[in-house]
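Complex shown without one protein chain; remaining protein chains in place.
After this line comes chain A, so read on.
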Amino acid sequence: MRATPLSNCERRFLLRAIAERKRLDGRQCYDYRNVRITFGTDCGCCVVELGKTRVLAQVSCELVPPKPNRPTEGILFFNLELSPMAAPGFEPGRQPELLVKLNRLIERCLRNSRCIDTESLCVVAGEKVWQIRLDLHLLNHDGNIVDAASIAGIVALCHFRRPDVSVQGEDVTVYTPEERDPVPLSIHHMPICVSFAFFQQGTYLLVDPSEREECVMDGVLVIAMNKHREICTMQSSGGIMLVKDQVLRCSRIAAVKVAEITELIQKALQNDQRVRKEGGRFGFAEHIPSQKITAFKTERTAVDTNDVEEQVEEIIAKADPPSEDFAKPILHSPGTAQIGEGIESSWGDLEESDKGEEAEEEEDSEAAASERQQIEREDVRTEAKDEPIVLSDSEEEEVVVLEPQELPRRTRTQATPKQESTSKKTVNRRRKKRAAR
């Protein structure tokens, strides 16, 4: 699938709007979009929504032999995937260089900042250590993947619980979650990336660019910081020339944003922990809205499985047979085609609507009454062929109503004489109009 390219008028519009300090979604230059964190049922699973950008994170662990040059440290493995559903341009086989760039950023942000204590992941020095694996999946791409991914990553790592382990001499016992409560990872601090997009050679600066803004930006500066105002990683891409003042200003803005986001993360983690302890309901099912028209929830539904075979035979006997394949298209004339024959129009009696039009015609034109009578006689004749009623002008005669079931079963072929009569009528009406002029 190919991504829709950005049109020139869209590009011009966006750049002019940014020059006037306006953004498409009404935000200010330094405003972040809403961050929404939801947790799944298993530990270490969360979905983060930054505006419409959605990232799924999952942490898992495994006991493996350690790396030979670091026998007392655990292993961290980070993997970010751009799901093909995130944007039309992401294909399963070929992944763009964007993916490599994002993966490197996330790795530097989480690994080089040493936010996770790897020494505590050691079980038996030189033989068994925990390998912590973080999988990030981008589900919807609306700009600023890095920020959303870094938030999702750190939240999932804080949410994760690894199985408890005890070592007695040579024996290593790994306890299941039922035997002993799982243990959280030891995390020193929470590094979070903040992205700054630059436009017009560094004149204009926007925080948290959306997808459209990312398409027209000159370059981006990503600063990873924690709430103690320590910079963990900085990366500037796009080849823009940045002045020292700009970088310092960005770092100050980043400090403010990171503090806000860290507070939000702490609150979300505390909420989830409280709900789990109290035994309430948690998981993705709880976050599906109950009052929206596009969402639906049911409780336990009982299904009667007694006499299943008889019920099934009844259902199959009553079901409609599968419809036939569509016939080849019928070409009426160059440029038009018809697939299938369609069914009779069931919009009400055609002759009644024709009678109404007839009445209008009588008011309009005073010419040729003979032609009109001829038309009516034609109508009566054709209708007498098809339907079991007799129509006439007179309102004193009783009108017989058609049975509603008879109409839909008839196919188009039977109704063609009626269509011909109406076409004849339109021709006659046109002739009348010309005569009237």
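In this section, a residue touches a chain if its C-beta (ideal position, glycine included) is under 8 Å from a C-beta of that chain, and two chains touch if they have at least 3 such contacts; residues count from 1.
One rule holds for everything that comes next: contacts and distances are computed from a predicted model.
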Taking the list "EXOS5 protein", "Presenilin", "Ribosomal RNA-processing protein 43" or "Protein transport protein SEC23", the UniProt entry for the undisplayed chain gives the protein name "EXOS5 protein"
Contacting the left-out chain: of A:Arg23, A:Arg108 or A:His137, that is A:His137
Contact with the hidden chain, among A:Leu15, A:Ala87, A:Ile240 or A:Ile253, goes to A:Ala87
The listed residue (A:Glu20, A:Glu170 or A:Glu299) that touches the chain absent from the view is A:Glu299
Touch with the missing chain holds, among A:Cys45, A:Leu121, A:Ala255 or A:Ala268, for A:Cys45
Listed in rising order, the chain A residues that touch the chain left out are 1-2, 40-42, 45, 47, 52, 54, 56, 58, 60, 81, 83-88, 92, 133, 135, 137, 139-142, 283-285, 288-289, 292, 294-305, 308, 322-323, 325-326, 339
